[in-house]
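Note that this complex is displayed minus one protein chain, with the remaining chains in position.
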Amino acid sequence: MSHLRAALLRLTAATLLSFGPVCAAEASAPAAPPAAAAPTSANPTAAGASAPVSTSAKRDLSRYKEERVPGGTFMLAAYMVMWALVAGFVGRTLLRQAKVEAELTDLSERVDVLTGHDGDAT
Amino acid sequence: MTVARITWLLLKKDLRIAARSREMLGFTLLFAVLCVIVFAFGFLQEGAATAGYVPGVLWVTLLFSSSVSLLRLFAPEEEGGTLDLVSSTAAGTLPLFISKATMQLLFTGLVTVVVLPLVLLFFNTELKGFGQTAAALGLGLVGMATVGTLCSALLVHVRLREVLLPLVLYPTVAPLLISGVKVTSIALAEGEGTGDWLTLMLIFDLLFVVASPWLHGRALQR
Amino acid sequence: MTTPTISPTTSPESPELAAAPRAPVAMATRVPVRTPAALLVLLGVSLALIEVALWWIAARTPSDIVLGLSQKIFYFHVGSAFAMLLCLTSASFLSLADLLRPDDRADALAQSLLEVGVIFALCILTSGPLWARKAWGMYWTWEPRLTLTLLVTLLAVSVIALRAMSADSGTGRRVGAAMAVMGAPASYLIHVAVKWWGGTHPQVIQGGGIQNADMRIAFWLAVFGLLTFAAALTATRYRDLRLKQRGRAIRLNLSAHQLRQRRA
Partner (left out) sequence: MGRDPAPATVVKPAAATGAQAAAAVLVATGVAWAAGERFVLLDLELSVRAGELLLISGHNGAGKTSLLSILRGAIAPARGQVTLAGVPLEDVAADYLANHIATLQHRPGLYFDLTGLENLALLSSLVNQPLTVTEASALLDRVGLPREAHQRRVRHYSRGMQQRTGLARVMASGAAVWLLDEPSTGLDPAGRETLSRVLRDAAAAGTAVLAISHDPELLALADRHLELRDGRLHEAA
């Protein structure tokens, strides 16, 4: 089980580490109008050539100038919640599995006592 | 032949019981009327209920009242302990399913006949595109009755089924509900292009009508 | 990993019971009591893919002109959606198989797939609105794909709750399986909802695909990473459920043993 736990920790750490600088960059950048959003610091080369996701064309851009939704923070929040959900599920699974395994050990001991087998009879 | 004969026997019995316990039908109708009134209150804007809500109110009222009657659909069998007797006939569980689905269809049909004019009246709307609306309602009711009967039958022996029934029923009939609302709003606005939606409803109906009795038989086998 | 070893010889199954024509519950075949190596490999591969994908998204993919960083949720959002649809539809099919021919393995697998599917559905239902706040200006719209996803998630949750409530009764199992089967059309509809109902959901994959090479790489890395991760989670849950079935069978056998001792 320790493999799983370690892997999960690593994953979470990696998420935070990889997004940390990106978000810091956005947070510190002056609130520029989004239409002119600068390429992020982590990504100087590709941004110029990049095409935005196809849906952006139709959008009314004026609203974003006023609203300034902190997209980066939202993205980070989304990733955090997603990993928290998965981690919660995995944690619960591990707990349940540990319980089932303990129960099985206990049961096999009881069975051994009843049937007169040695514990390690294979 | 056996299927038809036994189905008729069971249906006749259900009709007789329904006629003797008319309260059930009466209360369901009252509930449906109450639903419409509450919706009218809820959607009151500047002293008038807005016509744009008519399709939604109509379909949701039908869905709610059909859940109410679905919860009572197998009550006669449960009360007297006859479920085993009527589900092991020479034609299997099919007659039971058909008779119950027919009962549910008749029931919701009656509710619709009362609710539709009432909604139009309360929301100050004229009935336009009657043919399309009727077709959508017909298809929607058939689908809702078959899936509903299946849900009701599945949950007969399940605790907390009052809560579980909507949880199964609503996602399953969601396609019918969404297209029904679409068709009704297009028809009321005398718009074009209900054909695709009606076809979609027909496809789902066919799927439900074929799959529901089969699943019913599989899930309730010994 | 520390796991108990239960050898077949320690089973209290007496010969005449073993020869009985019907197995009681879940006696069927071998249960993997040791965590299989394949599972660990699967887990390692998925985590590696996910980490590479994360790095790629953070370092290589461009930022959207309008959406800024919030667009970067897209990769894992769509990956989770793939995983959810795959999990829930296969759960429906396995439930159908279990209805046709009861099989403890199909049942356990369907259960684990449902649970993992719900987890990914919850991921979508949080990442989606957070993206939509920036893109559509609101957290939630009654858009067909969103609505259907929510409905199907509720259905899956109620199936899981029903199973938890009805313990190991045959009725609960059959009813739950039938409910899972009934969710299949709705799951399929989520896939085609945007096309049919003309929702506002972006159609990146169906409509045109991704132009930017880095974005495409990040996207497929995330998708395969999440799919393998879902498989690993499912396998873990499945193993757990199988162990549980095994434990139940052993406890039943113990009770048979005790009953016989009392008679003697």
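For this structure, a couple of remarks:
Order as written gives the chain letters A, B and C; numbering starts at 1 within each chain.
In this text, contacts are C-beta pairs under 8 Å (C-beta built on N, C-alpha and C of every residue); 3 or more make two chains touch, one makes a residue touch a chain.
None of the values given here were measured: they were computed from a predicted structure.
Of the chains on view, those touched by the hidden chain across the whole complex are B, C. From the options B:Gly92, B:Gly129, B:Gly148 or B:Pro213, the residue with contact to the chain not on display is B:Gly92. By the touch rule set out above, chain C reaches the unshown chain at residues 16-17, 20-25, 167-168, 170, 248, 251-252, 255-256, 259-260, 262-263. Panel shows chain B; residues 6, 9, 13, 16-17, 20-21, 76, 79-82, 84-92, 222 of it touch the chain omitted from the view.
Rule of thumb we're sticking to: only the chains that are shown with their structure count from here on.
Looking at which of A-C and B-C shares more C-beta pairs in contact, the answer is the pair A-C.
Distance between chain A and chain B, defined via averaged C-alpha coordinates, is recorded as 43 Å. Averaged C-alpha coordinates put the centre of chain B at 32 Å from the centre of chain C.
Residue positions of chain A touching 2 or more other chains: none.
Annotation for chain B: no residues touch two or more other chains.
The residues of chain B lying in touch with chain C in their complex are 147, 150-151, 154-155, 157-160, 164, 167-168, 170-172, 174-175, 178, 200, 204, 207, 215, 218-220. Within the complex formed with chain B, the residues of chain C that make contact are 99-100, 144, 147-148, 151-152, 154-155, 158, 162, 165-166, 171-172, 174-175, 177-179, 181-183, 185-186, 189, 196-197. Partner chain C is touched in their complex by these residues of chain A: 1-4, 7, 10-11, 14-15, 18-19, 21-23, 26, 34-35, 37, 39-40, 42-43, 46-47, 49-56, 59, 61, 63-64, 67, 69, 71-72, 74-75, 77-79, 81-82, 85-86, 89-90, 93, 96-97, 100-105, 107-108, 110-112, 114-115, 117, 120-122.
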